[in-house]
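All protein chains but one are shown at their positions in the complex.
Here is subunit A:
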Amino acid sequence: MTVVEQTGAPKTTPRAGARRRPSPLGSKWTPYLFLAPAALFILVFQAVPLLQEVYLSFTRTRLLNPTKSEWVGLDNFNRIFGDPEFHRTLLITIVYVITCVVVAIGAGLVVALLLNKKFRGRGVARALVTVPWAAPGIAVALIATWMLNAQYGIVNRFLDAVGLGVPGGAILDSSRYALPAVLATTIWQLFPFTSVVLLSALQSVPAELNEAAHMDGAGRWATFRAVTWQVIKPTVGLLALLMTIWSLRRFELIWLMTKGGPVGATETLVIDLYSQAFDSKELGSAAAIGMVGVVISLIVIIGSRLVARAVEKGDVR
């Protein structure tokens, strides 16, 4: 009888009172074992280079002779912060980041709201809108450069036709128009991502809440503010954080379109960093610029966490 009970019992349900057989996956070390590869990867490929960068930023190190490094303390930081051109670079970075974040999220929200409505061909429209995001950054930069080519570019032809042409057509070589052109291209690539993410957030807005708002006589704007916005707000916050970090790091698109020029008009922190490291061959200065970027990123991350907590507590609406 006992034998029947033992064999007939489900294997996954241990008998009450029976001594539990130690599972190989149940050890207290098991989580660490699973985490180890990722932790090792982060340590080797993220933490070590970051620490190396911190060290480099306090040295004078030449790219051509990296082993002959010389400790210079805060010299690199003093130099870059004492340079008015670095102040301009910081300003351009801030303008670039803020514009990218605000316009990409704004445009994404508008598109998401449109795509959230029921209309014929909505599926096709939703698929098409993701194309710029799916295209690699290098391809986007090259397409934009061709479209803006002073001699053959379609953009110049169009602007000329409507009487808004840039003299000579050299949009990317004009210190006035290069940054807007780079920003427009960046946003064109970014907004599909924000629209797709926001569209999924919009779909989680309970329809009955909207209906209740309408029943209470709320207009479209009031309904959006009181209902939709409240639901999608955390998603917008997360997108803003992601967009900020991505925009701070964006290199290939700016480099391929303008190399930071003309006359530094599109020189952001990462372009300046690259230029210091590989044109001027000053790894120390480049590392110091990189540290400024790291600090800005940390401020943004910590700031966003604080804002998120305040929102959760209801201190901020």
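By our rule, a residue touches a chain if its C-beta (ideal position, glycine included) is under 8 Å from a C-beta of that chain, and two chains touch if they have at least 3 such contacts; residues count from 1.
Assume contacts and distances are computed from a predicted model.
Protein name for the hidden chain, per its UniProt entry and selected from "Mannose/fructose/sorbose family PTS transporter subunit IIC", "Multiple sugar transport system substrate-binding protein", "Fluoride-specific ion channel FluC" or "Aspartyl/glutamyl-tRNA(Asn/Gln) amidotransferase subunit C": "Multiple sugar transport system substrate-binding protein".
Only one of A:Val72, A:Ala150, A:Val294 or A:Ala308 touches the absent chain when the whole complex is considered: A:Ala150. Screening A:Leu63, A:Ile94 or A:Ile245 for touch with the missing chain picks out A:Leu63.
Residues of subunit A that touch the chain left out of view are 22, 24, 27, 29, 33, 36, 62-66, 149-152, 168-175, 258-264, 278-281.
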